[in-house]
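Heads up: the structure comes next, in structure tokens.
All protein chains but one are shown at their positions in the complex.
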Amino acid sequence: MARRERTRPVPADAPWIVWTVVLPLLAAPVAFVLGRRGLAPFAAASSLGVAASVAALAWQVAAQGVQRHRLGGWGAPLGIELHADGLSVLMLVMTAVTGVVVSLHAHGTFGLGGHETREPSGRARFWPLWLFLWGGLNAVFLSADLFNLFVSLELVTLSAVALVALAATRVAVAAALQYLLAAMLGSLLYLLGVALVYATEGTLSLDELARGAPHASVAPPALALLTIGLALKTALFPLHFWLPPAHANAPTPVSALLSGLVVKASFYVLWRLWFQAFPGVAPFEASMLLAVLGTGAIVWGSVQALQATRLKSLVAYSTVAQLGYLFLVFPLVGGPGGLAAWQACAVFAVSHAFAKAAFFMAAGNIRLAAGHDRIADLDGIGARLPRSFFAVGLASVALMGLPPSGTFVAKWMMMRAALESGQAWLMVVMLLGGLFSAGYCFRVLARAFTPPTDTPLQPVPGSLDAAALALAVIALATGLFVAPALDLLAIGAPDVAGLGQDGPR
Amino acid sequence: MNWTYWLPLLVVLTSLVPGVIIFALPEGRVVTRTVLNLTGAVLKIALVWLMMREVYAERNPEFRMPLVQDVDLLLRADALALLFVSLSAFLWLLTTIYAIAYLERSPNRGRFFGFFSICVSATVGIGLAGNLLTFVFFYELLTLSTYPLVVHRGTEASLQAGRVYLRYTIAGGALLLTGAVWLQAAVGPVLFDGGDTLARADLDAAPLVAIFVLLVAGLGVKAALVPLHSWLPVAMVAPAPVSALLHAVAVVKAGAFGIVRVVYDVYGIRLTDAIGVAGPLAVLASITILYGSVQALRQTDLKKRLAYSTVSQVSYITLGVTILGASATIGGIVHLVHQGLMKITLFFCAGNIAETLQVHRIDELDGMGARMPWTMAAFTIAAFGMMGVPPMAGFVTKWYLGLGALEASQPWVIGVLVGSTLLNAAYFLPILHRAWFRRPVTPFPVRRGRLETHWALLMPPLVTAAAALFAGLFASAPPSPLEWARLIAERAYE
Amino acid sequence: MTLTLWYALTGVALLVVGVYGLVSRVHVLRQIMAVNIVGAGVFLVLVAGAHRRPSGAIDPVPHAMVLTGIVVAVSATAVALAFARRLRADADERTDGAAREDEARAG
Partner (left out) sequence: MISDALTALPWIAAVSWPMLVAMGLASSRARGVALALAPWAALPALVLAVAAPAPADLPWLLLGARFELDDIGRVFLMFTATLWLSAGVYARQYLDGAPAAHRFFAFFLVAMAGNVGLIAAGDAVLFYTCFALMSFASYGVIVHTGDREALHAGRVYITLVIVGELLIFAGLLSWAGFTGGTRLIGWTATAAQIPGPLVTGLLLVGFGIKAGAVPLHVWLPLAHPVAPTPASAVLSGAMIKAGLLGWIRFLPLGEAASPDLAFWCMAGGLGAAFGGAVAGVLQDNPKVTLAYSSISQMGLMTVAIGAGLAAPEAWPLLLPAVVLYATHHALAKGALFLGAGIAQHPGRSAGARRAMTAGLVLPALAIAGAPFTSGALAKLALKDALPPVGGALALLLSIAAIGSTLLMVRFVSLALASGVGSRSGARAGMWIPWALLTTAGAVLALGPRGIAGLPEMAPSLEPGVIWSLSWPVAAGLVLYWTARRLWPRARSEPRVPPGDVLWVATRPFATFRVPVAGARTSPALPGAVMEPLARAWSELTSLEKGLTRWYTTGLALLLLLVALTMVVGR
């Protein structure tokens, strides 16, 4: 999509919304061209630049409310619109924070070379792909029409797949290929859904779709197709086969990005569709089906995590499980206290991103130090890697949904909404999920307390531990600073009450 | 917003901040770690004393931080909170001194003292919690911070104990969370205000009973009520300062304190009685009292016997709380402090004996009185206290529980008291007899320095034993726990 | 049965064939080809949906979408083929047990 450099009189004073998408996309090719010469300063400058523009946009949205921008001045239905409301800004902030910290970790990891990446120039390949991914994610969170979402999702998928293949081991390449094929199938199904929507509604813009209710009879199958496509890309329970090999075998920072952010992007699109574009189209049974699949994800992911022999596959399956929580929100949003559940789901996504990324980075550090990550053989190493295991500890507190983490507050609000809407079984599922996650997290933590043995350990650079620890602490701190996040979410939140879903009969 | 606004937060931070700093400190820095710990402890006692003055003058300092949309993190110091917090602060100082000496040569002490401080700040947080959400908040934090202490030694036994401990406490935490959320969904934010919120909401009995059962089950795990108690003896593999603080003050008391809060401040004693849950809870507590004592009788390991004795003694608090009437309340609440003082003395002594002479079993205690007279003297005072023999503190509790039982015309409670005292005597007297009136089978290693063991190991049990004796002897002197308990009962029943 | 409906139906048929192909085949190349068939099916449906403007003129938006879709499909296929080649290269280079060992370790 060539972008013509012609700024039109834009309502806001500075088009931060455009910069957040364009800056990473521009920086990526430059980083590629630079290769290894002067990469570090440029990478730092560009990531800080993107982070600054996200911050500016966030401030703008907080100050002036929802931001809109028509690229190239063309309005709907043809032109591409960018739309930034509270939810998208929160997702952008999540991506920025996780991204910056993980890229710091990646810079260190890829610099080491060694078994993580075969070529010493891993760093030179990481940055362009990561900036593309970052641009794609920003585009997903900001785009306001269905087709633009499709394109951004593709951008995200391709860069993610390439990042997985950076590990250059045969297993990683095979996993990347499977991931690519699954993702392509998902997006094509999604495209088919878009086609049906356009054929019937005549428009692709989310706002027009929202205003266009009641939808024609064709809308339900279209929504079904869209949902299936996105479910495959979010690795919802029966369709999760590609995620564990991809996330477990990718280089550590890449798995952190994948588990923390990429899976959230496709879920975000699903979220927009169900609660903004097609409010009330899907009957309550459909959202109940999604919740049931979410429960399956929690149970199945946790069981597999409990049985995983390798640390990184444990964390990967934990992602499958924790995603299940996000799908529990669908039946809740219709009923009383729906807005609280909707906000809780956002907070959960953010807090989980931080915690999961921290957990992956810490697991990576342990693997780097011990040379392997077979959980059973980690005895005695725990005591000699205090910072990494402490990061694992803090991250697992968040994964278990225990105070003071953001997930605890999210669970508290979702459970309350479940009770108020009379669906107590959801509360039981959440508790069960908490117990399961305690199970597999303490499998790892118990290793930290075994008496130290003298197996040789490779030194882990301080920056890696620091990154893991920083993100783990942020994951815990979100619990204490939930109030500002909730105010941000209120800007442009769909009026959940009028969703028209008749709630649980 | 005068300076007292920050007091409750400061009390929690005085142990949290040193804890976090200690984590950052390298292992070798022993002196800085000790200084940090001790200043934190002393500062906390000073702040608690300040808060006591405020509370005495009816000005309850509060600290509020918005957390979720209509519920915020509320730290409020009322009379009941301060009773528990002052106990924790006082015993934390002693246990820190004890732990410094006890773990003198053992590895990763940094980790130990870090989690130790966080555990105490969680306990203080539980004490000061002003509403149900904050209580749950710190209750879970306590579980997390105590797990590393239980598995501190890293042996397979302690890891197994850790697993068992986790299974119970996390399940308990889940139950408590469920109850709390359900109550909040039904009634809105639940403040600890003598049960007014619930009284206003006048829900019908069925959900109230269900919520009560959930809450008490969640708390019962930590308060070691019978079916949920078996983690406690298993967790005895932890080092002595941990089992001392855990079983005398932090974990077990948090559960009992929680039950006191639920009965008095969430439901209010009249509503608890009205929905008919007070009776069964009293029966459950009595069963725990007797069962714990019987089990203690059958143990051959000293610390295991003390653990089961804790299981039975903590239920006095629950028993006292569930009997309607001022005296029973006073008895239940004051036992929070008395049991803490007596039990921590017993564990300190057990720790001393284990640390100095590597004696763990009861039948190896022959002639211990001769070899370690001061430790055994403290043990004897605490043991007699546990049996409720005057003038020790235990007697005051049993006296008030008995009077309360009579006021509430439930004389069977006196039967339970008598039965449990008999069992206490049955498992404590043989120990005393062996120690004082028997000659050692194999002579003990001779005493090295002037004192029978390291001074920092000897001083804490003597201080707590003296405290237990004075809490009983001068029970009605103004600064005693009994007077403070009377103050609480007055405010609860006015 | 208007012409567009026939186009849409063939598109859907292509889609089903493609999905079946992707799901049942094990060999990588066959899977990549299957995905392209699915893509072709979807694009055909898109084009079929474009024939609707009352004035008889063809609606340009679906065509734009098809173009973009084709670009995306081609780039994805290129990446997939690159991976397939890398896998094939690896397989030749380490015909000995190493490959199997890799497989085991990944398990």
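Every chain is named by a letter (A, B and C) in the order it is written, and numbering of its residues begins at 1.
Note that in this section a residue touches a chain if its C-beta (ideal position, glycine included) is under 8 Å from a C-beta of that chain, and two chains touch if they have at least 3 such contacts.
Computed from a predicted structure; not experimentally measured.
Student: Can you list the shown chains that the hidden chain touches?
Tutor: A, B, C
Student: For a quick check of understanding: of B:G40, B:G194, B:G340 or B:G402, which residue touches the chain that isn't displayed?
Tutor: Touching the chain that is not displayed is residue B:G402.
Student: Tell me which residue among A:V22, A:V61, A:I228 or A:A472 touches the hidden chain in the full complex.
Tutor: Answer from the full complex: A:I228 touches the omitted chain.
Student: Of the residues A:P220, A:G380 or A:P461, which one touches the chain left out of the display?
Tutor: A:P220
Student: Can you name the residues of subunit A that touch the chain not displayed here?
Tutor: 182, 220-221, 223-225, 227-228, 231-232, 238-239, 241, 244-245, 281-283, 285-286, 289, 293, 303-304, 307
Student: Counting contacts across the full complex, list the positions on subunit B that touch the omitted chain.
Tutor: 164, 230, 233-234, 295, 297-300, 373, 384, 388-391, 395-396, 398-399, 402-403, 406-407, 411, 414-415, 417-418, 421-422, 425-426, 429, 433, 436-437, 472-478, 482
Student: Name every residue on subunit C in touch with the hidden partner chain.
Tutor: Residues in contact with the chain left out: 19-20, 22-24, 26, 31.
One rule holds for everything that comes next: only the chains that are shown with their structure count from here on.
Student: With chain centres defined as C-alpha means, what is the inter-centre distance between subunit A and subunit B in Å?
Tutor: 43
Student: CA centre of subunit B versus CA centre of subunit C: separation in Å?
Tutor: 66
Student: With chain centres defined as C-alpha means, what is the inter-centre distance between subunit A and subunit C in Å?
Tutor: Each chain reduced to its C-alpha mean, subunit A and subunit C end up 26 Å apart.
Student: Note which residues of subunit A are touching subunit C in the complex, please.
Tutor: Touch residues, subunit A against subunit C: 1, 77-78, 147, 151, 154, 157-158, 161-162, 165, 169-171, 173-177, 180-181, 184-185, 187-188, 191-192, 194-196, 198-199, 204, 245, 248-249.
Student: Report the residues of subunit C in contact with subunit A in the complex, numbered from low to high.
Tutor: For subunit C paired with subunit A, touching residues are 15, 19, 22, 28, 31-32, 35, 38-39, 42, 45-46, 49, 52, 61-62, 65, 68-69, 72-73, 75-76, 79-80, 83-84, 86-87, 90-91, 94, 99, 102-103, 105-106.
Student: Report the residues of subunit A in contact with subunit B in the complex, numbered from low to high.
Tutor: Those in contact with subunit B are residues 340, 383, 386, 390, 397, 400, 402-404, 408-409, 412-413, 415-416, 419-420, 427, 431, 434-435, 438, 442, 445-446, 449-452, 479-480, 482-483, 486.
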